[in-house]
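What follows is a single structure, written as structure tokens, with notes after it.
A single protein chain has been omitted; all remaining protein chains appear in their positions.
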Amino acid sequence: MVTPNSISRESDLSGGEYKWGFVTEVEQDFAPKGLSEDIVRLISAKKDEPEWLLEWRLKAYHHWVKMAKEQGEPEWAKIRYPQIDYNDIYYYAAPKSSTEAPKSLADVDPEMLATFEKLGIPLQEREKLAGVAIDAVFDSVSVATTYTEQLEKLGIIFCSFSEAVKNHPNLIKKYLGSVVPYSDNFFATLNSAVFSDGSFAYIPPGVRCPIELMTYFRMNAEGTGQFERTLIVADKGAYVSYLEGCTAPFRKTSQLHAAVVELVTLDDAEIKYSTIQNWFPGSKEGEGGVYNFVTKRGICRGVNSKISWTQVETGSAITWKYPSVILQGDNSTGEFYSVALANNHQQADTGTKMIHIGKNTKSTIVAKGISAGQGQNTYRGQVKIMPSAENAVNHTQCDSLLVGDQCGAHTVPYIEVRNPTARLEHEASTSKVSDDQLFYLRSRGISEEEAHHMIITGWSREVIKELPFEFAMEAGQLLKVSLEGAVG
Amino acid sequence: MLQVTDLHASVVDADEEILKGLSLSIGAGEVHAIMGPNGSGKSTFANVLLGRPDYVVNSGVVTFEDEDILELFPDQRALRGMFLAFQYPAEIPGVRPWQFLKAALDARREYAGEKPLSVRDFSKLFDDKVEAVGIDPDLVKRSLNEGFSGGEKKRNEMLQLEMLEPRLAILDETDSGLDVDALRIVAEGVNSLRSPDRSFLIVTHYQRLLNYIKPDVVHILVDGRIVETGGPELAMTVENSGYEQYIKAAVAD
Partner (left out) sequence: MTLAAATGEKYAADFKALTELRPVSDWVSKLRQSGWDHFDSIGFPTARRGNELWKYTNLAALDQGQFGFQFDESDAVEPDVLRERAPWSDDWSTLVFIDGRYSESLSQVSSGDGVQVRNLSDVANSESLRTNLGTHAAVDENAFSALNTAFLVDGGFVQIADNREDTSPIHFLFVTTPGGSWAIYPRTLVVSGINSRSTVIESYISLGDEGGFTAPVAEYVLNSGAGIEHYRVLVENEETFHIGTTRVYQLDNSTFTSTSFALGPKIGRNDVHVLLDAPGAECTLNGLYLTTGDQHMDNHISTTHAKPHGTSHQFYKGVLSGNSRAVFSGRVLVEKDAQKTQAFQKDLNLVLSHGAEIDTKPSLEIYADDVQCAHGATAGHTDSEALFYMQARGIDEVTAQAMLMRGFASEITDMIRVDGLQDYVHGVVEEVIPRLQAAAD
């Protein structure tokens, strides 16, 4: 199988630098820079959207204008960045060739196919890809989705968001904004106004999706924001494992990424969502990089349902994301497994929210933060037990590792309990790589850098083992590449 | 093979010296034992030889195969063929013994200009050694040393010794906390590895391990110095009359 990390194998790892930073020369169709009602209308028109969706976008747009005026961006996270000029961003950039949706791979711009090939994401449905269906998103526009036919036979819908709007409007109408309302927060509201594409998956009742579904995001055009939207619905008794990978070119200016992901599970359904986030982190000196402001939230609407988030966050100059689960159905389960790395000048403020509403709901949080260079890494997580959540259980474990004396590691849990039958435990620790462990490995002939890497990936194993197998293999590699130069 | 001359060492940031002019020489194929009371500096010596960063060498010379090694990092010393079986092996969460030993063996082979073993060859070697050393195969699927009992940790050290085939193996109180069966396994491992070009330095408080491994030379270490050197019979003397006489003599100095 192919994952973003296969790329690391094919590239030269020795320099320890971002290997996915090339730019693809394709003809782009841009809307003018800046944000206005006209731009929102233009995006909607380009996509030939129904009136109700335009209305929804406009409601979001007006709400965002109000938010921008009254409150501005949220300030509670431990991140520092220069003021974002929202009028200096392209809100719509699409490869020109995609204005007519490709009917088959033969219609896809060869430059683009080559790009994904170079990233290790070949879109030909060939042997190498068996077991994964991919939706490839290039600058916010879905350029190709594989395996759709095979999936259709099972009643599984896996397509770009725009196609879903056209072909499955009722599902979109029913679920869009049902987990993350358009008014949710500054960045989600912005996304609701201007989102251009993304992925949609629907697994019908009783179906276990036999292959992994994957969306691969590629940011290419300069000065663009990427605003994709993902919606996954697992109907009663359904199961799906979904993977997300991302890269962007090396740019001196920062790029804004404000995505929204909504997950819905009905009775007895399960969604397993895995992310390897490897957006361009900026140069060693802290120039450029992606500002990753992402709202990811799932709702366990049905009884006995489950949502599990696993993330390996190595990229982006700024990461601001809190994949969350609203545990509404009785006996539902939420999980969050995370490894976040902040090296050089990266800043990560990431964690989760587990909102317990139903009875006997259970949540598990395992968060590992690695700080290196001058990186600042914050775990911020909320566990909220509502009065109705009888016998709710949460266990949280947060560990931080410091590599070098210029970085910072911070742990900020918010535990809010309004039911006496709940049981909550939160544990956290912060330390550096132990000298004893290092000496032990080195006394066996393992170099300092290799020893560090071995200890750090071992320490992260609890999270990495939650990833689908091939992703897990490559996640270790990615951690290694991202940490190169941080020790020794 | 190993030449130690007037070695002085102390704990980083501490004033008091632990090794106060230690000298000894180990030839190829020889088995040396260092015995001494608690606090004499035995473990410090073993760790200083591998370059543990907690200690600082104040003066003296240590050469291994005629090369001055004091400026080398621990991994560089290991690649040259030195090995320390730890008294208290570190626990390393999430790192499997298999993965760890493969990395160590690959590094050594690369240093020697050899190709890394294929996964298949390595696995075979590993499984054979696991069986030979008598380690529960389930144990090596766990994290390195994590949750291992004292005896299991020692066996795991012996497994590494057998896998890495060093030129000089230093056993730091490998016998402490072992029952007779485990002691025999350690001894068998050492004895089977004895060869004309491999040397051993066995650090121990008690004589009993030396019932199974017959040393060529025995040193008595007291207060950071070798106070007596002799043949295997010296170990028996200590066993019978203790360290008192040496301690008194050292204090009188």
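For reference, chains read A and B in written order, and residue numbers begin at 1 within each chain.
As a working rule, a contact is a pair of C-beta atoms (placed from the backbone, for glycine too) under 8 Å apart; a residue touches a chain by one contact, two chains touch by 3 or more.
Just so you know, these numbers come straight off a predicted model, no measurement behind them.
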Margin query: Given that one chain is not shown, what are the shown chains it touches?
Written below: A
Next item on the list: Kindly state which of the options A:Lys174, A:Lys252, A:Arg423 or A:Lys465 is in contact with the chain not pictured.
Entry: A:Arg423
Next item on the list: Please pick, from A:Gly155, A:Pro169, A:Gly286 or A:Pro413, the residue that touches the omitted chain in the full complex.
Entry: A:Pro413
Notebook entry, point to check: Which positions on chain A touch the chain that was left off?
Noted result: 74-76, 385, 387, 400, 402-405, 407-432
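Convention: only the chains that are shown with their structure count from here on.
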Next item on the list: Go ahead and note the Å separation of the Cα centroids belonging to chain A and chain B.
Entry: 49
Next item on the list: Mind listing the chain B positions that touch chain A in their complex?
Entry: 50-54, 73-75, 77-79, 83-84, 86, 89-95, 99-101, 103-104, 107-108, 111, 143-144, 160, 164
Notebook entry, point to check: Inside the complex, what are the residues of chain A that reach chain B?
Noted result: 434-437, 439-448, 450-451, 454-455, 457-462
